[in-house]
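Read the structure below first, then the notes.
Only one protein chain is missing; all other protein chains are in place.
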Amino acid sequence: MPDGTFLDATELVLNMGPQHPSTHGVLRVILKLDGEKVIGTECVIGYLHRGIEKIAENRTYAQFAPYVDRMDYVAAVSNGLGYCLAVEKLLGVEVPPRAQAVRVILTELNRIASHLIWLGTHALDVGAITPLFYCMREREEILNIFEKYCGARLTTHAFRIGGLQYETYDTFEEDVRAFCDMFLPRVDEYEELLTGNRIWIGRLRNVGILNAEDCKAYGVTGPLLRAAGVKWDLRKAQPYSGYEQYDFEIPTGTNGDSYDRYLVRIQEMRQSVRIIRQALDGLPGGPIMGKVPKVIKPPVGEVYVSIEAPKGELGYYIVSDGSTQPYRVRVRPPSFVNLQALDKMCRGALVADVVVVIGTIDIVLGEVDR
Amino acid sequence: MAEQPSEGKPPAAPKPQPPAKPPAAMATTPWEDELVRDLREKFADQITEFSVYLGQKFLIARPEAVPAIIEYLKLEAGFDYLVDVTAVDYPERPERFELVYILYSFARNERIRIKTRIAEGVRPASVVRIHPTANWLEREVYDMFGIEFDGHPDLRRILLPEDWSGHPLRKDTSILDMDNRWVREHLGIESGQ
Partner (left out) sequence: MRKLLRKIFLIDLIEGLWVTFRYQQPKYIYTEQYPAQRPKIAERFRGAPRLNINPETGETLCIACNLCALACPENLIVVGSERDEKTRRKVLTTFTYDISRCMFCGLCEDACPVDALELTQDFELASYSREGAIWDRQMLEEGPRPTKYPW
């Protein structure tokens, strides 16, 4: 596909967003078009920039924890986990096994919730309206569990540095088990609706292809990388929070197109249920808070800790100068880096495919802009 | 803001205080393995330090050698994934910025950091040619710290608007000042923060 227009046709510049329903927030994409064909894209981001990294320098370690929930607000629990792990590593605090197991359960529930939001909105973008209602229905159950556990549904602030603030509530285990039992047949239901659907396949297959080499070159992680056939998941590669105890598969695709990413995410939801069940079965007793000093004052140093967030590798690089406030917090957001590959995926595609590609990256603008 | 002294009695809880002693050094241990030997051989005095802190390896190199090191690591040692490019500002140092490149190798399942120190106004070479992902990451560093990368294809602000003045993540940019200025300009009053 040449980067120019065909013959003497004029190039059309089209603005998509920031208030376009399928850009999933305030993403503005400037499309250079030759008729219906995309010959170049440019993302304009920053509409939701709140200066999270600057805020961090003006807050104590514990005070900053609620802010990270506001980055990827669809997967707030994962964000909190990454931040807590980073500060714990800096402090050298050991998290008790019970806290680790509860963290895993909540994070995996959050992964399912995030993938459900993705599936629902992505299907809506492509034109299938029903999955959205189904997905929201199941996500509601997860949010109810979160609400009962920590009092908030979206920006949960569920974890504290060193462990957990809240002990699980009385019917926590039953609720989560009931959710798992209910959820697996529901995933089959989504697959019934979409996997073999001709329109779905037609819109997704061979759209937004990104092969493994390109993924690595562009730093793309998460389901996009796995769909390209790279069996890489930080939960396996560098286990954290006790993930090494659980037995699960890393689903991978072959083509690296949007359809494979859909299949990978669907499989990931099933694997998450598997992890949750194992964690519930082996839920240890004991304390939920490690030995954390009252005043969190890590020694001078720096640390980079990353976790497998639903969108990819979410990293925190924290520099401490020995005071109660971090000297620098850098967030390595998966959506931001993955979005960079949009141009690569869109070139030569049709305008309608841009919508699919944006959807398939699974961006959350709160995290892209921070 | 957080440091604002609260009125009334001195409290007995986390109160941000400047560190009493001059900044203590990071308690690192030296990093020795095959990779270090290779790098020493290849880059000799370009790399000044190999250290491990909390099990995380990093090296400190001269800024002009960084692209070559990253390219070498990518081609010869399998560090094919540039995780992040960021910077830290130390205004009191003569070389005020510390650029940090985080690299990962899928084959080795290993993560290393490359750090380099640059003074204000120095233009480090861009690594976009080696890792395309550095494009936006370097733009963000430019946006937040004002470090201009030499040879970057498209060095513009990314998160902040084009007409923004200043670079917010530098330590001498205060949120309070920014806020006060905004209030004064747009509301015509003193913000009273």
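Things worth noting here:
In this document, chain identifiers A and B correspond to the written order of the chains, with residue numbering beginning at 1 in each.
Keep this in mind: contacts are C-beta pairs under 8 Å (C-beta built on N, C-alpha and C of every residue); 3 or more make two chains touch, one makes a residue touch a chain.
All values reported here derive from a predicted model rather than from experimental measurement.
Note on the undisplayed chain: of the listed residues A:63, A:195, A:211 or A:238, the one touching it is A:63. Checked against the full complex, the candidates A:50, A:148 or A:205 give a single residue touching the omitted chain, namely A:148. Within the entire complex, the positions of chain A that touch the omitted partner chain are 59, 62-67, 144, 147-152, 155, 157, 160, 165-166, 169.
Heads up, the rule we're going with is that only the chains that are shown with their structure count from here on.
Chain centres here are Cα averages; for chain A and chain B they lie 24 Å apart.
On chain A, the positions that touch chain B within their shared complex are 45-46, 49, 51, 53-55, 57-60, 62-63, 89-90, 92, 216-220, 230, 232, 237-238, 294-296, 299-304, 306, 313, 315, 317, 319, 321-325, 327-328, 330, 332, 336-337, 340, 369-370. Those residues of chain B that touch chain A in the complex are listed here as 1-3, 13-19, 23-27, 53-54, 56, 80-84, 86, 88-89, 100, 102, 106, 109, 111, 113, 131-133, 135-137, 144, 157-161, 168-169, 171, 173, 175.
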